[in-house]
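Only a single protein chain was left out; the remaining protein chains are all shown in position.
The chains carry the letters A, B and C, assigned in the order they are written, with residues numbered from 1 in each.
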Amino acid sequence: MQQGPEEKTITEERLLPGQPATLAPGHTLGSITDKISWVVLRRPITLGWVSGFAIAFGLLMLLQLAIGYLLFRGVGIWGINIPVGWGFAIINFVWWIGIGHAGTLISAILLLLKQNWRNSINRFAEAMTLFAVACAGMFPLIHTGRPWLAVYWLFPYPNTMGVWPQFRSPLIWDVFAVSTYGTISLLFWFVGLIPDLATFRDTAKNPVARFVYGLLAMGWRGSARHWKRYESAYLLLAGLATPLVLSVHTVVSFDFAVSILPGWHTTIFPPYFVAGAIYSGFAMVLVLAIPIRQFYGMKDMITERHLDNAAKVMLATGLIVAYGYAMEVFFAWYSANGFERFMMHNRMFGPYGWAYWMLIATNIVIPQVLWIRSVRLAPFKLFLVSIVVLVGMWMERFVIVAVSLHRDFLPSSWGMYVPTRWDWMTFVGTLGLFFTAMFLFIRIMPMISIFEMRTLLPESKIEEEVAAHD
Amino acid sequence: MDNEQNTKGAQEPAKPKADVCPTKRGKLELSEVRDMLTEKKGPQYWRTLDELSQTPEFEEMLHREFPRQASEWEGGGTSRRDFLKVMSASLALAALSACVKQPLEPIVPYVRQPEEITLGKPLFFATAFPMPMGAVPVLVESHEGRPTKIEGNPQHPATLGGTDVFTQASILTLYDPDRSQTITYLGDARPWGQFLNAIRGPLNAQKAAGGGGLRLLTGAVTSPTLAAQIRDFQKLYPQAKWHVWEPVAHGNARAASQARFGQPIDTQYNFEKAEVVVTLDGDFLSSGFLGFHRNARQFAARRRPELKEAMLRMYAVESTPTNTGGKADHRLPVRASEVESIARALAAQVGVGGASVNLQGEQAKFVAAAAKDLQSKRGRCVVVPGEHQSVAVHMLAHSMNQALGAVGQTVIYTDPIEAAPVDYTASLKEIVGDMNAGKVDILIMVGVNPVYDAPVDLNFQQAMDKVPLRVHQGMYQDETSRLSHWHINGTHYLEQWGDARAFDGTASIIQPLIAPLYSGRSDHELLAMMNGQSDASGYDLVRKYWQTQHTGLDFESWWRRSLHDGLIEGTTSAPKTIAAKGTAIPAAPQSSGSMEIMFRRDHTIYDGRFAQNAWLQETPKPMTQLTWDNAVLLSIATGKKLDIKTEDLVELEYQGRKVKGAVWLTPGHPDNAATVYLGYGRDNSGRVASGLGFNAYKLRRSDAPWFDRGLKLTKTGETYELACTQGHQNMEGRALVRAATLEEFIKNPGFAHEMVEAPAPGLTMYAAYQYKDHKWGMTIDMNSCIGCKTCVVACQSENNIPVVGKTEVKRGRHMHWLRIDTYHEGTAENPKSYFQPVPCMQCENAPCEVVCPVGATVHSAEGLNDMVYNRCVGTRYCSNNCPYKVRRFNFLLFTAPVWDSPQLSMLQNPDVTVRSRGVMEKCNYCVQRITHARISAEEDNNRKIPDGEVLTACQQACPADAIVFGDMNDPNSRVSKMKAMQRNFGLLEELNTRPRTTYMAVVRNPNPELEPQQKREEHASLAVADAGKGV
Amino acid sequence: MAQIFHRSSNSLARVSMLGAVVLVAGLLWAASEFQRSPYFTYAGEAKMQPVPFSHQHHVAGLGLDCRYCHTSVETSGFAGIPPTKTCMNCHSQIWTNAPMLEPVRESYRSGKSLVWTRVNDLPDFVYFDHSIHINKGVGCDTCHGPVNKMPLMYSYASLQMEWCLNCHRAPEKFLRPRDQVFNMDYQQPSSSKPVSVNGKTYTDQLAMGNDLKQAYHLRSVTDITNCNTCHR
Partner (left out) sequence: MTEAPVYGIMAEFDNPTDLLHATEATYAAGYRKIDAYSPYPIEELSDAVGFHKTRIPLIVLCGAILGGLSGFALQYWISAISYPLNIGGRPYNSWPAFIIVTFEMTILFGGISAVVGMLGLNGLPQPYHPVFNNPRFTSASRDRFFLCIEASDPKFEIDRVQQFMQGFNALDVTEVTH
């Protein structure tokens, strides 16, 4: 990393009065390494971890049951119908993929913006991205009527039918966007892990662990030449991931915006989907970070500074989202289009009006408490607000997907959407998948980037006169 | 998935039997079906399969009784290509495209191929579908000996090619796996021979005694042959009596004609000449009304606003809202009992009848205006009484028609088409009396179900118990058969020889399209047995009868021509001039109580005889759009007053009898009255029919079969879910149906285009696609459409559309490719109604196509919006993006019954793929018909396809000729001409979807005295065009 | 501790990474080949039949015309499969006791159909019409191959959609004069074997094909590659 004098002052001197530091004082290169690798390599498995994992794994099994029955009977087990052709599956898809965005944002965009407070949260945020994308990526497949065909017909491969995907469809864009996003996120995460895996290789006592981590570290040895290329590639990946992450939710929003349905056909969707994604993503980061720093003693590294910053990002993106909602109402009125106006009226006062007002409450009203500094610095309160935001963002997708569909152009074809138990099981099941993966991750991979944390230490800096070289 | 099993099967091709229709869906779906069975009751139940079909006995029987079809069953229920196509279409759909090796299929040729059959080419046969109010002449499409589709017979004068829901759906009854399949004695299967032995003795005894203890109970008989046979029967058993029972047919019309003319008379209407129509609860546009098809056609023709001032105007005095009332320009909702006083007032004002009745307010204005109009159009007007109206109303209508010069012009009297035009209730009363008196030794019931549908006060069941020998013939094991000693399984009309008269008297020969599936006995054969001709075949009987009737020389060619044309020339009833004998109008009966109960025959299952027909059950009832149930219809005000909501379960108490039914609050229903539909509440009558709705017959008395006061409604506090396909019947101010009055139309013929602003053609960056050869398009005239749903059932039949059952309908998953949206406009007390058939619009800028990720829905070069089932992966995105919501999705394996029931497999149209689960489907303008027409035109020296050669199924079936389909590139085609008319508009055209299906705007013809010219700006202000909304 | 891995692991690691890429590519290639293989499509694979009917013998040997058995091929979508009666027209006279023909005689006696295994079997969502192909000058052997040289019947082509498209996208490459449709020995025009149609002699298939397209009023390629040409 560029460790010019400017950055140093950010980490060391330019704190506002009372602002917590990014890294608690007193750490050394060795202590950071030990502290982070201790969780994986030394710490015994605790009852807390086991019970948490068991719950998550139980939910994962529920997901398996739900999907198994789905494949057996068909999507008719869900509450979807005509007109509401998309229900929980797509809502969950958008929700999960949105959550994933925070990880890439933290690791790529904040890297480009040289916000090095990100160093202590980017690793698990990236893992969160991967797992969220895995949860999300499942839905476009299983929500189809014939997933056994969709799984390969959506890709352009030379087949015996001589037919190809239809590239004007946003769903094909989705396929490309989500699979690219998944691939790039995985590469980014893995590249970031390589030096830490080398650390684990060199620190682990268990020969099997040494072997496995050694294999994954691919012989990383920290050579200056390697670091140079590594840094270059990492930066370029960040540079590529930044437009990618912005594009992914844009493409997801195109699923709706490209259609002609009132409530979907909205030009403001791309920016407000991206903002909403980051909003929910940061909420999920906090939902993960607050227990992690609590139970794994990471308060030194994930400090109140991080909570504060994350809360501020939420506040900012939340306001963008609020602006989006306001604009939707404005557009509906200003368009003078009867269908649009009706859609907005129905959203607010129709049979699903409760969902809209719940969305306004959870996504806009309640998070305004984040203006209060003491709330931002209080982990438990922040945790609760984050949960509220996650619920709110899910409601947003419910309102957009189901409520727009249930009453469209022809009143004769209006309908209602009532999710079934299989809808709920699938949704809860993905939470199981996500947290199962998360629990495994914190036990087998460094949850905080060790080598990047090292760069935050004063002792990692080259002495004054050397810095002048630059 | 089942990869392993399939490859295994494929390695051993030597055993075709095992490989046929392999396990691909085998285990999975079978258990699924079982699952469905155990999980669901009622309407879903019918989908289970006929266990019988699996047994060797069944196969053996098929070979014996079903020679034409026998080969189809070889190899464990599979056969020749066409049949196979149906059976395994969806199977291959799942299997092949899932990258699994295609299973080996057998191919089974005939042993001796019938000469008339060209494999792969359907044949059409003319026959007729008998109904009590007159048979419906039809052409039946047959694929290698199995009938698959019923079409109207355009050559027939009675229907002009139109059909109705019952006719269209009658083919499903043929293949119903729940039909009675064997003769039973006290419930045990017996062969025909045993029945003969058992009945011979008692019959001989009767013969000796002159038949005094023998009673024959039939439904309405319009068959000349059967009538002749019954005459023979009465000769053989001179003391025997023949009784006729029909629960809903004719209503009081017959009693009235008896009173007025001293003889039974059928009243036909000729709307061709009508300019003013007043109905007194006369629902002449509903399937089942005498002359429905011709009424609809003529009415629609007279409703063209292009006729200007000569356009027909209709006033409807109406109790239960019907589609006839929906088509009326002025509708007066009153209770059924109040129609009489309106009729008296109207009669007085046109100068007939006795003392005038004083009407108040709205009613007085209505009657005055109607009377004035009637008198100004003497000879070009008609008063139509409802069948279920009182004798007085019928008499008044006769008088009015007479006084207005309508008789002979718009009203035609003919002799009844029925052989025994009796008063059914009286006839039934008599037989019940005889049975109670112990005078009846043998009761033969042919095609009737009086235990279920007789008036409850007659207590038919109790009387029947006193008869020592009871024989029932019918297509189903029903309430009556279960209480009879012998049940003879009857034949379907497509399985038997016979004849029948249409409502205009024209007789048609009924010829079988298929040998009886379960060796049933037709009514002719049963009668022949009793007449001592137990070996006579239906064919001989019918032919012999007509030989006696035919006077010309060459009987054979006459017979062939009659069969071919589907009608017997010269049998049409002649109009009759008959003087009125009695004109005294009976006094109105006095009844007490404030709440009125009104009984109605059901719009889709008639008197209950079609209750087992799943297509009809799933056809939304006109106006209410309810499926699978009957309901207690109440007005919204009455509901409010009694604090009853839709779907509340109420107890109906009338004359000490009680039933429970669910309420449906209905706009336009008169206050303080409840309509109940007959035909539901069956138990143990087949898997479809049982357990649906409530049995209104349990309240119906012989002295008040249609309406009466004294109903008590009590809330039970429970609710009962009803499945409605259109929950919202308000247009919300959108310009979906575009309507104007005639006056407005004459002033501004292009009014429909001013309601929204459709984007101009060419408003695009790209060159428009050129449709060079054909350019198929459709217009639907909403002024003509009477909302009868015949097209819906025709489409279902043509396109192998599955039935989903009540639960799935309730969830919004019905599969109809074509629906009729019914909208109400105006007040809840008396709304205007509009019917809008909505098939796929085949948009040129189809929003569905753009969003499909796999290209499963794309445009053809002729402008069809193709749906490629085998490519579809089921994202449902197309449906979400379809503003018309005409796409239907196979959420579950809705076609399971087709695969698993051999009978239902035979029903499928081999030219249309049977869709599997997870696949989207929709209307494709009957592309199979277009393809066949194109191929035959190209093979025939590349001739042009003439306009009218390709008829879509809905178009063919439409009795009102509201649907026109054709080539828009041909400027002389009917569709081009329709599209050039100013009434033509595209639904939601403001979205720039460029629909190929367009509508003719509604033009109403209200009387300016009743409806002063209003500002009709509501539409325009609310549904503002949005030209910028690209697709 | 120090080294965890042996010296050789460097090459091993690189080779295995390369190997994984090659393996995945190879598997994809194999899958795509498998889908097109005769094993999967049955192309060229004779199927077991109740009677080992030889087209070679009946067509080449006895000179029977295709239409003797496949009677409806010119008029119907379905070419027709002969009823037992057709077999018995001759076999009630000749080979009356051949054990091989016992199933045929048994069928004729009992009235129970012979159950053949379909050889040219399209999926049931495909609607193929024989008559229109015959009418437009597509020869029998274009799709069915040299039936006159098949002792046991097998499917000549894969019958996969890409195979259908070959012709629908370029019918001129395959069309022949209508009077040659049933000629099993027909060869495409060449300078050594020219073909005459309507008085014009061709030595080049494309030239003839393009003229036949006109003469037989073939619809455009866009038209005949529409989905609803075959699927509905």
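Everything below uses one rule, namely that a residue touches a chain if its C-beta (ideal position, glycine included) is under 8 Å from a C-beta of that chain, and two chains touch if they have at least 3 such contacts.
These figures come from a predicted structure and were not determined experimentally.
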Given that one chain is not shown, what are the shown chains it touches?
A, B, C
Given B:Ala861, B:Val919 or B:Met978, the correct residue touching the omitted chain is B:Ala861
Selected from A:Gln64, A:Gln115 or A:Thr180 as touching the chain missing from the view:
A:Thr180
Candidate in contact with the missing chain, chosen from A:Trp227, A:Phe331 or A:Trp424:
A:Trp227
Selected residue (touches chain absent from view) among A:Pro207, A:Pro243 or A:Gly297
A:Pro243
List the residues of subunit A that touch the chain left out of this view.
1-3, 28-30, 33, 156, 162-168, 172-173, 176-177, 180, 183-184, 187-188, 190-191, 195, 198-199, 201-203, 214-215, 217-233, 236-237, 240-241, 243-244, 247, 251, 254, 451-452, 454-455, 459-463, 466, 469-470
Give me the subunit B residues in contact with the hidden chain, please.
766-769, 843-850, 855, 858-861, 994, 1031
Residue by residue, what part of subunit C touches the chain that was omitted?
1-10, 13-14, 17, 222, 225, 227
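In the analysis below, only the chains that are shown with their structure count from here on.
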Between subunit A and subunit C, what's the gap in Å when you average each chain's C-alpha atoms?
53
Whole-Å separation of chain centres (CA-atom averages), subunit B against subunit C:
45
Let me have the rounded angstrom distance from the C-alpha centre of subunit A over to the C-alpha centre of subunit B, please.
56
Mind pulling the subunit A residues that touch 2 or more other chains?
163
Each of the following residues of subunit B touches two or more other chains, namely 97, 99, 858, 871
Touching residues (chain side subunit A, partner subunit C) in the complex
157-163, 201, 210-211, 214-215, 218-219
So in the complex, which bits of subunit A are touching subunit B?
72-77, 79-86, 143-150, 152-154, 163-166, 168-172, 175, 255, 258-261, 265, 335-340, 342, 405, 408-416
Using the touch definition from the top, list the residues of subunit C that touch subunit A in their complex.
4-5, 10, 13, 28, 32, 35-36, 158, 160-162, 165
